[in-house]
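All protein chains of the complex are present and in place, except for one that has been dropped.
Chain lettering (A and B) follows the sequence in which the chains are written, and residue indices restart at 1 in each chain.
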Amino acid sequence: MKYLIRRLADSLLLLAALSVVSFVFAQLAPGDYFSELGTDPRFSTETVAALRAQAGLDRPLPVRYAKWVRSCIRGDLGYSLAYNSPVAPLLWQRIPATLLLTATATFLAWLLAVPIGIWNATVRGTWGDRVSQLIWAVLLTIPELVLAIVLLVLAAESGWFPAGGMRSAGFSAMDRWAQARDLAWHLALPAAVLVLGMLPVLVRHVRASMLDAIDSPFALSARAHGIPRGRLLFRHLLPAAMNPLVSLLGFSLGTLLSASLLVEVVMGWPGLGPLFLEAVAARDFALVLAVVMFSATFLVAANLAADLLLYRLDPRIRTE
Amino acid sequence: MPVACDPFLCVQGLGKTYAERRWWGGSRSGKTALEDVSFHLEKGRTLGLVGASGSGKSTLARALALFEPPTSGAIRIGGRNLWSLGGAERRRARAEVQLIFQEPAASLNPGFTAAQIVEEPLVIQRWGTRQARREKACGWLQMVGLPRQSAGKPALHFSGGERQRLAIARALILEPKLLLLDEAFSGLDLSIQAQIESLLAGLRSRLGLTCILISHDLRAVARLADEIAVMDSGRIVEHGATADLAARAQHPRTRELLEASLALSLDGTLS
Partner (left out) sequence: MSEAALAVEHLCIEWMKARNTAIPIVSDVSFRIESGAIAGLFGESGCGKTTLAMALLKLLPHGRYHAEGSVRIGGREIRSLGEREMERIRGADVSVVFQDPGLSLNPVMRVRHQVGEVVRAHRGAASPAELLELAGLPSSDRILNAYPHQLSGGERQRVAIAQALACQPRLVIADEPFTALDAIRVVELIDLFRGHREKLGTAFLVISHHPGILARVADQMLLMRGGTILSGGPPRDVFRNTKALPWGNARGV
């Protein structure tokens, strides 16, 4: 319990610090939403200045920060100048799609990585292991962008998978079961890109962690007591190897989120990615900040959950 | 027992309680490792500190070697209270007390060469030029019975006993006033142990060293120590000359240790 409260307090402090940093950095980008208007000769400088004042962009930084924090607490995340709408609804509309993609990709990636990593560890040194290492190395060097484009081209050519989007036309007319299938069909390619991108890293870590456990004195001791191989691996060694992997889980969620924003843009998945890109291009300050803070909160929450899980799983951490 | 502080090493009322930290930042007292430890040691004498595991011997060694501050009491060498010294003074004081650990494999950097290991204290204390340091290190290698040519060999190529010799050379190169050995002989083969013991005995008389030998093995200590102090649960329960202790142990703990040690000796004696 003490641990939970301490970690929670740490996380909140971190979020506060992140909000300040994000706010300041967003400001550092030259120009704002009205800069383009300023270059247009039809608008006089006074008009532009008046528009800025109206949007409150001319106030000093700390004042704007304080105002922003106050409104966030009330639930008002600001006003998007580019979309001419409050930020909050824009966000809530897009978040489910991103979460669906990220969660599915994480789940699948780990579901594959753990057994494959364990297998790699048990066949260390054989040709099976060497071929695997080669595959991971190749996968690791291919940028996600390239993977996405290749898969998209394949989809377009073969028609096996949709080349973008989240729903087919006539989605609302389908029954529940058909809707789920349709969603999965659309989810397949983006998730595949993310999984293939993350898999090499995860598998390598699982393999390394399992090897550490396999080579340890307590593994030899368990063998000396006649514990059969299968049980040894899953009941004795895997729990001992979990420690670094749980921390990696929290970390991988963060990486996956960043990668998913890119994949969404390329593959036309209607999540936060395309929204964010537009906001940055238009220098829509409020929207950029909102997306950044959402990502930050998500990351901090994920790592907090991973830390708590680790605390629960590894008894050695509990005696500090 | 009131202790006059004329002797070389004077430990008074030493206590060490580990603090448990609470989640809001406060603390409460946890385990008491040392309680009201007092003894003194004349220059040139060797004290054997014995006790079962958990009796506080290693905690005492770390406090003496200036690794961990005690929570109460004072340690005085030649009248100066070691823990009350400030920065530069304390660094010089560290050179006066050297500690040799049990596991030579763990306490020496395996990547360093023999010469690098032995001259490291000189480097830390910024003594002399590179040439002078290297010369002195090689001289000490010979003093501990290792060939000069082995100066360039990495530590992992040395055997356990040879590594312990390196540790001794490293400890003595600064000519410390007090040498502490924390279970320095356990884990070594007995023949090697005998050799290291005689090496130490020779160096001790040559350099007039004051030593404290810490061990759970009464016999290892009895051979080299002039006096023996027995520890139990953080306190010193008996302290006397070696010969007296062997003949007339008073405290039950001492008798227990004595009996166990005798039971494990081949000829039923302590030496």
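Keep in mind that, in the parts below, contacts are C-beta pairs under 8 Å (C-beta built on N, C-alpha and C of every residue); 3 or more make two chains touch, one makes a residue touch a chain.
Note that this is a predicted model, so its numbers are computed, not measured.
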| item | value |
| --- | --- |
| Touching residue (missing chain; options A:Ala192, A:Ile227, A:Val280 or A:Ala301) | A:Ile227 |
| Option touching the unshown chain, where B:Arg91, B:Lys153, B:Arg219 or B:His251 are the choices | B:Arg219 |
| Missing-chain contacts mapped onto subunit B | 52-54, 159-160, 186-187, 189-195, 197, 216-220, 223, 256-257, 259-261, 263-267, 271 |
| Positions on subunit A where the hidden chain makes contact | 216-218, 220-229, 231, 235-236, 239-240, 242, 313-316, 319 |
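In this section, only the chains that are shown with their structure count from here on.
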| item | value |
| --- | --- |
| Cα-centroid distance, subunit A relative to subunit B, in whole angstrom | 54 |
